[in-house]
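For this view, one protein chain was removed and the others were kept in their places.
After this line comes chain A, so read on.
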Amino acid sequence: MTVAARPQPDTLPGELLMWVLILSELLVFGAGFAVLLGLRLTDPPGFAAAQVRLDQPVAAANTALLITSGWLAARGLAAARSGAAARCRISLLAAALLGCGFLILKAHDYAALADQGIGMESHPFFTFFFLLTGFHAAHVAAGILLLIGVAWSAQPAGVEVATAFWHMVDLIWVLLLPVVYLL
(Lines give C-alpha, C1' and ligand atoms only; values in the text may rest on other atoms or scores of the structure.)
Protein backbone atom coordinates (compact mmCIF):
# COMPACT_ATOMS: atom_id res chain seq x y z
CA MET A 1 0.00 0.00 0.00
CA THR A 2 1.37 3.38 -0.94
CA VAL A 3 0.81 6.58 0.88
CA ALA A 4 -0.31 9.41 -1.37
CA ALA A 5 2.21 12.21 -1.41
CA ARG A 6 0.87 15.20 0.40
CA PRO A 7 1.73 18.68 -0.84
CA GLN A 8 4.50 20.32 1.11
CA PRO A 9 3.24 23.17 3.23
CA ASP A 10 4.69 26.59 2.50
CA THR A 11 7.96 27.11 4.28
CA LEU A 12 8.95 30.63 5.20
CA PRO A 13 12.32 31.62 3.78
CA GLY A 14 15.02 32.42 6.31
CA GLU A 15 14.79 32.39 10.10
CA LEU A 16 11.35 31.96 11.67
CA LEU A 17 12.30 34.28 14.53
CA MET A 18 13.11 37.02 12.06
CA TRP A 19 9.61 36.70 10.63
CA VAL A 20 8.15 36.93 14.14
CA LEU A 21 10.15 40.13 14.60
CA ILE A 22 9.06 41.51 11.22
CA LEU A 23 5.38 40.83 11.97
CA SER A 24 5.69 42.34 15.47
CA GLU A 25 7.34 45.48 14.14
CA LEU A 26 4.76 45.86 11.38
CA LEU A 27 1.96 45.53 13.93
CA VAL A 28 3.53 48.14 16.24
CA PHE A 29 4.12 50.65 13.44
CA GLY A 30 0.76 49.84 11.83
CA ALA A 31 -1.01 50.59 15.11
CA GLY A 32 0.90 53.87 15.36
CA PHE A 33 -0.12 54.84 11.81
CA ALA A 34 -3.77 53.94 12.51
CA VAL A 35 -3.80 56.00 15.72
CA LEU A 36 -2.24 58.96 13.89
CA LEU A 37 -4.89 58.78 11.16
CA GLY A 38 -7.61 58.31 13.79
CA LEU A 39 -6.45 61.36 15.78
CA ARG A 40 -6.43 63.36 12.58
CA LEU A 41 -10.23 62.99 12.49
CA THR A 42 -10.46 65.16 15.62
CA ASP A 43 -8.69 68.12 14.00
CA PRO A 44 -8.24 67.80 10.21
CA PRO A 45 -7.24 71.45 9.60
CA GLY A 46 -4.71 71.39 12.47
CA PHE A 47 -3.12 68.17 11.25
CA ALA A 48 -2.99 69.45 7.65
CA ALA A 49 -1.37 72.71 8.81
CA ALA A 50 1.21 70.74 10.81
CA GLN A 51 1.95 68.32 7.98
CA VAL A 52 2.81 71.07 5.47
CA ARG A 53 5.73 72.06 7.74
CA LEU A 54 7.45 68.77 6.87
CA ASP A 55 10.13 68.64 4.20
CA GLN A 56 8.70 66.29 1.57
CA PRO A 57 11.74 66.44 -0.78
CA VAL A 58 13.97 65.25 2.08
CA ALA A 59 11.53 62.40 2.73
CA ALA A 60 11.62 61.46 -0.97
CA ALA A 61 15.43 61.55 -0.97
CA ASN A 62 15.46 59.36 2.13
CA THR A 63 13.16 56.89 0.40
CA ALA A 64 15.56 56.66 -2.56
CA LEU A 65 18.47 56.16 -0.14
CA LEU A 66 16.76 53.33 1.74
CA ILE A 67 15.53 51.62 -1.43
CA THR A 68 19.02 51.75 -2.91
CA SER A 69 20.56 50.46 0.30
CA GLY A 70 18.02 47.60 0.22
CA TRP A 71 19.18 46.78 -3.31
CA LEU A 72 22.80 46.74 -2.13
CA ALA A 73 21.87 44.53 0.82
CA ALA A 74 20.09 42.08 -1.51
CA ARG A 75 23.19 42.04 -3.74
CA GLY A 76 25.29 41.40 -0.64
CA LEU A 77 23.17 38.37 0.25
CA ALA A 78 23.40 37.01 -3.30
CA ALA A 79 27.19 37.44 -3.15
CA ALA A 80 27.39 35.70 0.25
CA ARG A 81 25.38 32.76 -1.09
CA SER A 82 27.68 32.43 -4.08
CA GLY A 83 30.77 32.56 -1.85
CA ALA A 84 31.96 35.95 -3.10
CA ALA A 85 32.98 37.30 0.32
CA ALA A 86 34.69 40.47 -0.90
CA ARG A 87 31.73 41.48 -3.08
CA CYS A 88 29.41 40.73 -0.17
CA ARG A 89 31.40 42.97 2.20
CA ILE A 90 31.50 45.85 -0.28
CA SER A 91 27.73 45.64 -0.91
CA LEU A 92 26.84 45.44 2.79
CA LEU A 93 29.17 48.29 3.77
CA ALA A 94 27.78 50.42 0.93
CA ALA A 95 24.24 49.63 2.17
CA ALA A 96 25.29 50.67 5.68
CA LEU A 97 26.82 53.88 4.31
CA LEU A 98 23.55 54.81 2.61
CA GLY A 99 21.82 54.04 5.92
CA CYS A 100 24.13 56.61 7.53
CA GLY A 101 23.10 59.05 4.80
CA PHE A 102 19.47 58.41 5.72
CA LEU A 103 20.19 59.25 9.37
CA ILE A 104 22.08 62.43 8.42
CA LEU A 105 19.12 63.62 6.32
CA LYS A 106 16.74 62.70 9.14
CA ALA A 107 18.83 64.72 11.60
CA HIS A 108 18.73 67.64 9.14
CA ASP A 109 14.93 67.22 9.02
CA TYR A 110 14.66 67.38 12.82
CA ALA A 111 17.03 70.36 13.01
CA ALA A 112 14.97 72.27 10.41
CA LEU A 113 11.82 71.69 12.46
CA ALA A 114 13.60 72.72 15.66
CA ASP A 115 14.70 75.94 13.95
CA GLN A 116 11.01 76.66 13.34
CA GLY A 117 10.38 76.16 17.05
CA ILE A 118 8.60 72.85 16.44
CA GLY A 119 8.96 70.06 18.96
CA MET A 120 7.09 66.99 20.16
CA GLU A 121 4.58 69.05 22.12
CA SER A 122 3.83 71.59 19.40
CA HIS A 123 0.88 69.57 18.09
CA PRO A 124 -0.33 65.95 18.41
CA PHE A 125 0.74 65.44 14.79
CA PHE A 126 4.34 66.26 15.72
CA THR A 127 4.18 64.00 18.77
CA PHE A 128 3.43 61.09 16.44
CA PHE A 129 5.81 62.35 13.77
CA PHE A 130 8.77 62.37 16.15
CA LEU A 131 7.78 59.11 17.84
CA LEU A 132 7.23 57.14 14.63
CA THR A 133 10.15 58.53 12.64
CA GLY A 134 12.44 58.47 15.70
CA PHE A 135 11.58 54.83 16.43
CA HIS A 136 12.18 54.03 12.78
CA ALA A 137 15.52 55.88 12.83
CA ALA A 138 16.54 53.78 15.84
CA HIS A 139 15.84 50.69 13.74
CA VAL A 140 17.95 52.13 10.92
CA ALA A 141 20.83 52.63 13.37
CA ALA A 142 20.46 49.05 14.62
CA GLY A 143 20.34 47.79 11.03
CA ILE A 144 23.55 49.63 10.16
CA LEU A 145 25.33 47.94 13.07
CA LEU A 146 23.94 44.55 12.00
CA LEU A 147 25.09 45.01 8.40
CA ILE A 148 28.57 46.05 9.50
CA GLY A 149 28.66 43.16 11.98
CA VAL A 150 27.88 40.45 9.43
CA ALA A 151 29.94 42.02 6.62
CA TRP A 152 33.17 40.82 8.24
CA SER A 153 32.34 37.11 8.24
CA ALA A 154 30.17 37.25 5.07
CA GLN A 155 28.54 33.97 6.14
CA PRO A 156 25.21 33.43 4.31
CA ALA A 157 23.22 32.62 7.48
CA GLY A 158 24.27 35.81 9.27
CA VAL A 159 23.93 37.96 6.16
CA GLU A 160 20.43 36.56 5.59
CA VAL A 161 19.28 37.67 9.06
CA ALA A 162 20.86 41.12 8.83
CA THR A 163 19.53 41.84 5.33
CA ALA A 164 16.04 40.63 6.33
CA PHE A 165 16.12 43.14 9.19
CA TRP A 166 17.28 45.83 6.77
CA HIS A 167 14.46 45.08 4.32
CA MET A 168 11.99 45.27 7.21
CA VAL A 169 13.29 48.77 7.99
CA ASP A 170 12.83 49.63 4.31
CA LEU A 171 9.31 48.14 4.30
CA ILE A 172 8.25 50.18 7.35
CA TRP A 173 9.54 53.38 5.73
CA VAL A 174 7.57 52.89 2.50
CA LEU A 175 4.42 52.52 4.62
CA LEU A 176 5.34 55.45 6.88
CA LEU A 177 5.96 57.81 3.97
CA PRO A 178 2.37 58.23 2.74
CA VAL A 179 0.75 58.10 6.18
CA VAL A 180 3.01 60.67 7.85
CA TYR A 181 4.08 62.89 4.93
CA LEU A 182 1.22 62.78 2.42
CA LEU A 183 -2.21 61.83 3.78
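Heads up, the rule we're going with is that a contact is a pair of C-beta atoms (placed from the backbone, for glycine too) under 8 Å apart; a residue touches a chain by one contact, two chains touch by 3 or more; residues count from 1.
The criterion applied here is as follows: contacts and distances are computed from a predicted model.
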{"item": "Hidden subunit of the complex - UniProt protein name among \"Blue-light-activated histidine kinase\", \"Branched-chain amino acid transport system ATP-binding protein\", \"Nitric oxide reductase F protein\" or \"Molybdopterin synthase sulfur carrier subunit\"", "value": "\"Nitric oxide reductase F protein\""}
{"item": "Selected from A:Arg75, A:His123 or A:His136 as touching the chain missing from the view", "value": "A:Arg75"}
{"item": "Absent chain, residues of chain A that touch it", "value": "9-14, 22, 30, 33-34, 37-38, 40-41, 44, 47, 56, 60, 63-64, 67-68, 70-71, 73-75, 78, 163-164, 167-168, 170-171, 174-175, 177-179, 181-183"}
